[in-house]
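Only one protein chain is missing from this complex, and each of the others stays in its spot.
The letters A, B, C, D and E name the chains in turn, as written, and every chain counts its residues from 1.
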Amino acid sequence: MELSVRNQLTGTVESIKEGGVMAEVVVKLDGGQEIVSVITVSSVQRLGLVVGKKVTALVKSTEVVLATS
Amino acid sequence: MELSVRNQLTGTVESIKEGGVMAEVVVKLDGGQEIVSVITVSSVQRLGLVVGKKVTALVKSTEVVLATS
Amino acid sequence: MELSVRNQLTGTVESIKEGGVMAEVVVKLDGGQEIVSVITVSSVQRLGLVVGKKVTALVKSTEVVLATS
Amino acid sequence: MELSVRNQLTGTVESIKEGGVMAEVVVKLDGGQEIVSVITVSSVQRLGLVVGKKVTALVKSTEVVLATS
Amino acid sequence: MELSVRNQLTGTVESIKEGGVMAEVVVKLDGGQEIVSVITVSSVQRLGLVVGKKVTALVKSTEVVLATS
Partner (left out) sequence: MELSVRNQLTGTVESIKEGGVMAEVVVKLDGGQEIVSVITVSSVQRLGLVVGKKVTALVKSTEVVLATS
């Protein structure tokens, strides 16, 4: 499957915190930075996510805000 | 200013392509990966974005999809 | 590749309208309804999208608003 | 009320799972496919959503990702 | 039509800038602040938006970032 989403950052699951419906998954990117993803608990289960698993974080480009300091 | 957005990835503007209303900005992250942002041309101008400028890419965690292979 | 996005609606590209940076792609879903996607022109080219091509429309569940009449 | 959102898919509520703040609502589209929506529990209550209720799922076109296989 | 989106800010169209596919619409909120919306040119036409027209700006709560200074 090829996606229109060009932002595909690879990394490893660092932690998973589950609530009633949503889960917060912290991913350590291969470049060293961290990215947090909030998905449903049912998606965490469907993907079989566990700490240490290799994942790709996908972000649609229209969702990326830029900042300058 | 402190933001509720925890995903703050630092990098450098690699290219800017402007259309009539929207612009596509490619950012080389410090970790080596790339991220593309689509923002308005007026925001590109307001931030004074040019190739080589240091920027931070911000992504709300509810916008991050995960994939496994 | 397996995705955390559970909304995966299959269909066929009905029309593509390209601007300077963004493109509007109309997809006829297999169930008969239509869905419009706005992605970058570069993604249209990378995916080789043309009228008649089979595609899957993906939508993160946090992006789906509900309405009652 | 007329909306700028052109993606308006009609269907019926199939299930509702409530957490502390968010709820996951599964909608069976009239075309036969399913779509999942994550909204607040307070919105579920305000709309009076129950299994079997007719709803319309709204998705902004900039949120629709396309994939090819 | 009743919506799950609770953020419904009323205002008046102040300006419209059209590109090839997308349009940038500036809305003066009744409270005096401004909000910018990027929608498709086809939605601008379908809604018959013109400067001075009364509109409501809708924002899903999961899209609202908070900041402190």
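Just so it is clear, contacts are C-beta pairs under 8 Å (C-beta built on N, C-alpha and C of every residue); 3 or more make two chains touch, one makes a residue touch a chain.
Here the structure is a predicted model, which means the values were calculated and not measured.
Here the chain not displayed is in touch, across the complete complex, with A, B, D, E.
Listed for chain B, the residues touching the missing chain in the whole complex are 1-6, 37-40, 42-44, 46-47, 56, 58, 61-62.
Against the chain not displayed here, chain A makes contact via residues 17-24, 36, 38, 62-63, 65-69.
For chain E, the residues touching the chain absent from view are 5-10, 24-25, 27, 29-39, 43, 47-49, 53-69.
Quick note on the criterion: only the chains that are shown with their structure count from here on.
One simple way to say how far apart two chains are is to compare their mean CA positions; for chain A and chain D this gives 23 Å. Among the residues of chain D, those in touch with two or more other chains are 5-6, 24, 36-39, 43, 47, 56, 58, 61-63, 65-69.
Under the stated contact rule, the graph of chain-to-chain touches falls outside the line, ring, star and complete shapes. Checking each pair of chains for touch leaves A-B, A-C, A-D, B-C, B-E, C-D, C-E, D-E.
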